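On to chain A.
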Amino acid sequence: MKGLRLVDVAIERDEFTIVVSATIEAGTTVAVVGPNGAGKTSLIETIVGFSQATAGVIERPEGSIGYVPQDNLLVPHMTIRDNVGFGSGVAGPDLDRIMDELLLADLARRRPADLSGGEQQRAALARALVRRPTLLLLDEPLSKVDVELRRLTRTVIGEWAPPDQILLVATHGADHARECDVVLALEAGRVVALEPATVVAARAPSRWLAEFFA
Partner candidate 1 sequence: MSLVLLTPACSSQGLTVDVYAGSSLTNVLQSAEQMYESRNEGVDIRLNLGGSNTLSRQIAEGGGADVFIPADAGVLDDLPAGRVGGEPIALATNRLVMIVPAGSDIPSAGGEPTPTEVLDWAGSLARCATGVPCGDATDRWITASSGLPSPGTITIENNVRAVLTKVRTNEVDAGLVYSTDALVAEGDVEVVPLGSEGPHTSIVGVIIGPTDPDGDSMGRMFLDYLASDEGRALFRDAGFGQP
Partner candidate 2 sequence: MTRARSRTPVLVHLGAGVAVLLLAIPLLALLVDVPWVSLIELLSTRDSLDALRVSLIVSLLAAAISVVLGVPLAYLLARSYFPGRGILRAIVTVPLVLPPVVTGVALLSGFGRQGWFGRLFGTGLPLTTAGAVLAATIVSMPFLVISVEGAFRSGDGRLELMASSLGVGPLETFWRVSVPVARPAIVAGAVLAWARALGEFGATITFAGSVQGVTRTLPLEVVLAYEQNTDRALALSVLLLAISLAVLIALRGRFLPSR
């Protein structure tokens, strides 16, 4: 199994139930878009395994999963370097390199609380990337990263991706969505679009999507 398959996956939320069926081929980048509260984070956390689906089947690609949640989830009492290298399968030279590339080397011995929001996001991203995950899920990963570092950060994400990597990124940026192969649009728990950005923009299946790409 190299792709990601969601078969009638149902996720209970207070207001509605998210229902998703989707097949995403290896090597695809997916932008997950939708209004606030549409269920983007719930969907991502279910794919990662942080929450349980109430029904359906999730088939994940083989290999490791990388996840950068909105709250980063860095371990508070560990140094940045220990956080990035936490867990199994991280080679020393890789750790040094990712710290350099995401401009974290000078912050290596600090604790997460001493870092700015953008620096914390870069650290959480480094922790995900250094494992070269076959499935990478980013929940608004650059929201707090300084504008001048966003380009660099995206380049680093690309450099560290293994060839077959599936990338799911929840984003509020239309430009960012256009750069992805596919847009998965959620509205109140329903998938309203799962197709390339150009198609979605042209078809505009909902008012929200029309305004999003306008």
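Basis for inclusion: all candidates are chains of the complex that A comes from, given by their letters.
Rule of thumb we're sticking to: contacts are C-beta pairs under 8 Å (C-beta built on N, C-alpha and C of every residue); 3 or more make two chains touch, one makes a residue touch a chain; residues count from 1.
What you are looking at is a predicted structure, and each value in this text was computed from that prediction instead of being measured.
Candidate 2 is the partner touching chain A in this complex, chosen from 1 or 2. The part of chain A that touches candidate 2 in the complex is made up of residues 48-50, 64-65, 67, 69, 71, 73, 75-78, 86-89, 127, 131.
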